[in-house]
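Note sheet for the following structure.
Here the complex is missing a single protein chain, while all its other protein chains stay put.
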Amino acid sequence: MLTKRTLIRTAIKSFFIQALWNFEKMQNIGMMFVLMHPLSKIYRGDAQGYHNALKRHLDFFNIHPYMANIVIGVVLGLEERVSLNNEDLEAEINTVKSTMAGPLSAIGDSFFWGLWRPVVTLLVCLAYFLFFNVNDYSLAGTLFIVFGFLVIYNIPHIILRFKALRVAYRQGTSVIVYIKKWQDFKIEAKLKLLGFLLLLGIFVIFLIRARLTLLEFGKLLAIFLVVEILKHKKASTVKIIISVLCVFILLAYLKVV
Amino acid sequence: MITTLLFISLLGSFLSLDNSLVGNIMVSRPIVVGPLIGLIIGDLNLGIEIGFLMEFLWADLLYAGTAIPINLTLFTTIILGASYILPHYDESFTMFIILLTIPMIFICRQIEIGLRLFNSFIANKLEVLIIRNKQYKRVYFSLFHGLFIFVFVNFILIFVCITLTSQLAKILYLRLDIKFIKALSLTYNALPIIGFFVLLHIFTHNFKTVFRNLFNKN
Partner (left out) sequence: MSIVLFRIDDRLIHGQVVEGWLNYIDVDILLLANDTVANDVMQRTLMEMAIPQEIEIFIDSVNNIIKVYSKLDLKNKNIMILVASPKDAYRLVDAGIYLPSINVGGIHFSSGKAQILEFISVDENDCKYFHLLSDKGVKLDGRPLPSSEKIDILKDVCRYESIKGSEK
């Protein structure tokens, strides 16, 4: 049985799981690095078992770093069974690693990086516009942006990393029930709505503060139209910037602007 | 000036570790890097502006598995560093620096891919050592080794790119046509709008079905 201290140490080490990421086996060394300490506790006095276990985890592995601890917890539970009851679970451990990684990464990518990050950025941006004088950049404003973003963004995933390891270690693969429950809450759709509203809020603040004339407003609409068409055609940001620049160059030489 | 420049490069290279190798606590995002470097170069205004712009413009950039995207930390650092060397800028000049940095950032991406291929080499060597010789503690050395190479290469890259961009900008900008400069300045003002649409498309993809699901009780 692993102590709480070991688990916390493992969770801290899991921040390094992507170090030495490579194209062949991706996070294999990182995974081994994270598992070294808890496995040495599990296989205490069993050098051969420890060696075999580490060897197992040098195979291909790749997962979203925030979700890694779920798989690590499940793997530790299985390794403990191997050590205690001498069961042969090598195949099961490998299946768990390869099958859980893909879908969990997808959830992590689409939630944390696809939605949570832009929403927090917008939140910080809106708060900055509301509470600070935008034309007078101050040290307080700078620190507010940096730490506001870091604190709000990091709290959920750090809690997830530490808690998931413990829960997954105790409950094995049934940990996915919790994720399923979490999904019934429809958090992604809610975040999408929140992000949309925040974006709208920033836009409204901009319109109020800018006090545009009719002509300026017309120009703004024209740019909107160009960018929207390009974005609708799935152009990348670099392409959009270059196209907008080309349009402006054309207009400048035609003496329109 | 040179010490500040070296310090910026060092900070940028260390922060870019977080992007894909250590922690992922997002200190590598432009929204953090921009204001921080703005603080160092004594230009809060530009730091915050570039930070927000880069963050919004590339908000949908995805770091997933084998697809290595452009490195936004390097991007932000190079733009701010180059603006620091040539402080008498206006909007069009900043836009010109952004334009010059774009091709460099794609070269940096190729170098990062090369580094990861080199990582396979380190990882395979380590694997042999562990499986044959049971040298488990070697993993600390190898991790440190890999991270050190990454920081070192990025440090050199940022330093070289800042120098190159600023010198190129200095030479080329004076020869630009006034109309081209006007277009650059207008494009810089249009950047927030492009960022707005990038975010809008994140939140409104499959808009109808998502919200139908949200308000559907079942």
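Here are some notes:
Order of writing sets the labels: A and B. Residues in every chain begin at 1.
What we mean here is this: a residue touches a chain if its C-beta (ideal position, glycine included) is under 8 Å from a C-beta of that chain, and two chains touch if they have at least 3 such contacts.
All figures in this text were calculated on a predicted structure; none of them were measured in a lab.
For the chain missing from the display, the contacting residue among A:Leu2, A:Val82 or A:Met100 is A:Met100, taking the whole complex into account. Considering the full assembly, A:Trp113 is the residue among A:Phe16, A:Trp113, A:Tyr169 or A:Phe196 that touches the omitted chain. Between the chain not shown and the residues B:Thr3, B:Thr66 or B:Asn133, the one that touches is B:Thr66.
Touching the missing chain, out of A:Phe60, A:Phe129, A:Phe162 or A:Phe224, is residue A:Phe60. Those residues of chain B that touch the chain absent from the view are 60, 62, 64-67, 69, 113, 116-117, 202, 205-206, 209-210, 213.
Taking the whole complex into account, chain A touches the unshown chain at residues 23-26, 59-60, 62, 64, 99-110, 113-114, 173, 176, 179-180, 183, 186, 188-189, 234, 236.
Keep this in mind: only the chains that are shown with their structure count from here on.
With centres taken as mean Cα positions, chain B sits 17 Å from chain A. The part of chain A that touches chain B in the complex is made up of residues 15-16, 18-26, 28-30, 32-33, 36, 51, 54-55, 58, 62, 65-66, 105, 109, 113-115, 117-118, 121-122, 124-125, 137-139, 141-143, 145-146, 149-150, 153-154, 157-158, 186, 188-190, 192-193, 195-196, 199, 203, 220, 223-224, 227-228, 231, 237-238, 240-241, 244-245, 248-249, 251-253, 257. Chain contact summary for the complex, chain B toward chain A: residues 20-27, 29, 31-32, 35-36, 38-39, 44-45, 47-48, 51-52, 55-60, 62-66, 98-99, 102, 116-117, 119-120, 122-124, 126-127, 130-131, 134, 136, 139-140, 142-143, 146-147, 179-180, 182-184, 186-187, 190-191, 193-194, 196-204, 210-211, 213-214.
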